[in-house]
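Yeah, one chain of the complex is gone here, protein chain that is, but the others are all in their spots.
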Amino acid sequence: MDWINAIIQGALLGGLYALFAAGLSLIFGVMRLVNIAHGDLIVLSAYVALTTSVGLGLNPLLALVIVVPVMAAFGYALQRLILNRTMGDDLLPPLLVTFGLSVIIQNALLMGYSADPQKLQAGPIETASVSLGPITLGVMPVLVFAVAVAVIAGLQWMFYRTALGRAFRATSDRQDIAQLMGLNRAHVFGLAMALSLAVTALAGVFLGIRTSFDPAAGASRLIFGFEAVIIGGLGNLWGTLGGGVILGIAQTLGAKINPGYQILAGHLVFLLILAIRPRGLFPRMDG
Amino acid sequence: MRDLSVSRSTPASTLAMAALGAALLVMFAAPWWAGRAELRLFGEIFLYMSLATLWNFLAGYAGLVSVGQQAYVGLGGYMFFAATMFWGLNPLLALPVAALIGAAISAPVAALIFRLRGAYFAIGTWVVAEVFLLTFAQVTSLGGGSGTSLPVGVVKGLSESRDGREALIYWLALGIAVLVVGAVFAFLRSRRGVALTAIRDNELAAKSLGIDIWWTKFTVYVVTAGLTTLVGGLIFLQKLRISPDAAFSVNDWTAVVIFIVVIGGIGTLEGPILGTLVYFALRETLADYGTIYLIALGVVAIAVMLFAPKGLWGLIRGHRGTELFPLSRRVRGLTEKGQ
Partner (left out) sequence: MPDPILSIHGLDAHYGDFQALYGVDLAVERGQVLAVIGANGAGKTTLMRSISGLLRNAPDAVRWQGRPIGALRADQIAALGIALVPEGRLLFPSLSVEENLIIGGQLGRKGPWSLTRIYDLFPILKERRNVPATALSGGQQQMVAIGRALMSNPELLMMDEISLGLAPVIIKSIYEALPGIVGEGLSAIVVEQDIAKALSVSSHVTCLQEGRVSLTGGSGELSRDAISKAYFGV
């Protein structure tokens, strides 16, 4: 029963990883940009939530009302002012610029908040749980998983059913021809980054409620998100959720064997899948 | 009427090579004229120059943008410690042994992560570095998560006196810098190097010329990994202490190195050398400011990438394509004919 419990907890943890991954997946899908600063932006969101919830005396879950638009606006500005200048055939500029951004965010947080671990206090909901027979489920992990499913369903709907999604797909297909349709590429990219960071804000707040975080916590969040994307198959949003779940389960099972193996087990499963199914477990049909 | 001829050297490069030779002589003599602190600083400069040259070789020439080279720096440190502590090797022998182990381990790693493209390759290299870190953190005989120090016996094996030891470590650093820059230079001048440049300029065209892109990149990756491991071994011989976080630090061994190359000028041999000198000049002046200097470095690197993507060396050499290392073949006599 312990093992089944570990698998279920791991699957729920996978919801959080899918949230880390969804923003990464979105901007890769629209503009082929891999944002190395993604993990640091998740952590930055957690700090923004910390400051707003402490400053205004809000529950961090309520602080989302502020954090999500703030991060989205930041994403739009970041894309328009900096990242759009790096977009082109050469992949080096966006890579190096987002890498630089990652170092800047990390050290700026270090200056502003020190290296001490912080945590978001969400109150009784953190420890609330429901029992299903012998299995006990935390309310927060279930909530996070449900939000992840909702976010992915929402992104899927947006992509395939709305004018914005059409603009994203057209721009992703052929940037110059999309421009001929009156779509301003710079603006479309800005919107994609805004949306990505809105999801990132959710991920950051949930991360901060679940565990303590510090300015250096971004790197591993980027890596978890990236692993979920690759395990699930590039360009497949539901696959990303599957990838997150597999990663989460690998980690909780690893931790069950030896607490030191938690993260390592996740990486090894990722490398194993890369070795046997390099295009991920759920590759996109048309890709 | 003059004849056309092809040569690699130019008056500028001949002069630069002569100056370089002179500078090397002066630097070789540093243990006799420099103080202990300077000697240590010079050693560190040469080690960073080597790391920057290697990363530039990988990213600037082979297009393999890695953010996980700390994997090999740390591996080098740990292998050096293991070779001296457990296998009783002399430190001077342990360094090349570590390098060979690094190259051997990098081959299957390359086979795996070459399945990832572009930026995803970059993050894949980072995963590998994390795996190395977490693995060494589990090795209790090397101190696990908190690390270990080099036993006094090993240190003394290098040289009995402290001055002698520090001079030797310095000379090793200087020697490795010369070896690394020389090896990259020689590779780029060889047939393989020409193939590499062809791939960088146009992968499709290079393929149609029958260049095996995978093998060329694989070779570069393995050679770079081996040499990076060598540098890593020496870095931790100088530090005398190793821990997983220090050994596999992405900031120390990759972020700083990338900034050095970008600021100096990516895709040139001169860029990383110039970038290293600029970085240490900045660091020595701004060291008191702590974190803000890493932020400043990041801002400068982003600004360079956006506004002068060829770096400082690109600005200096301008459109004339001046090279201090005689690398490109140039046709002589064309301008004279035109007159």
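Couple of notes before you dig in:
Per-chain residue numbering starts at 1, and chain names A and B are given in the order in which the chains are listed.
Definition applied: a contact is a pair of C-beta atoms (placed from the backbone, for glycine too) under 8 Å apart; a residue touches a chain by one contact, two chains touch by 3 or more.
Treat the numbers as computed from the prediction; the structure is a model and nothing was measured.
Listed by label, the shown chains that the missing chain touches in the whole complex are A. When the omitted chain is restored, the residue from A:L56, A:A150, A:I177 or A:I257 that touches it is A:I177. Touching the chain that is not shown, out of A:R32, A:R169 or A:R277: A:R169 (per the contact rule at the top).
Touching the omitted chain from chain A are residues 163, 166-167, 169-170, 172-174, 176-185, 286.
Convention: only the chains that are shown with their structure count from here on.
Chain centres here are Cα means. That of chain A falls 33 Å from that of chain B. Against chain B, the residues of chain A that register as touching in their complex are 33-34, 36, 82, 85-86, 91-97, 99-101, 103-104, 107-108, 110-111, 219-220, 222-223, 226-227, 230, 234, 260-261, 263-264, 267-268, 270-271, 274-275, 278. Across the complex, chain B meets chain A through its residues 59, 65, 67, 112-113, 115-116, 118-120, 122-124, 126-128, 130-131, 134-135, 137-138, 250-251, 255, 258-259, 262, 266, 291-292, 294-295, 297-299, 301-302, 305-306, 309.
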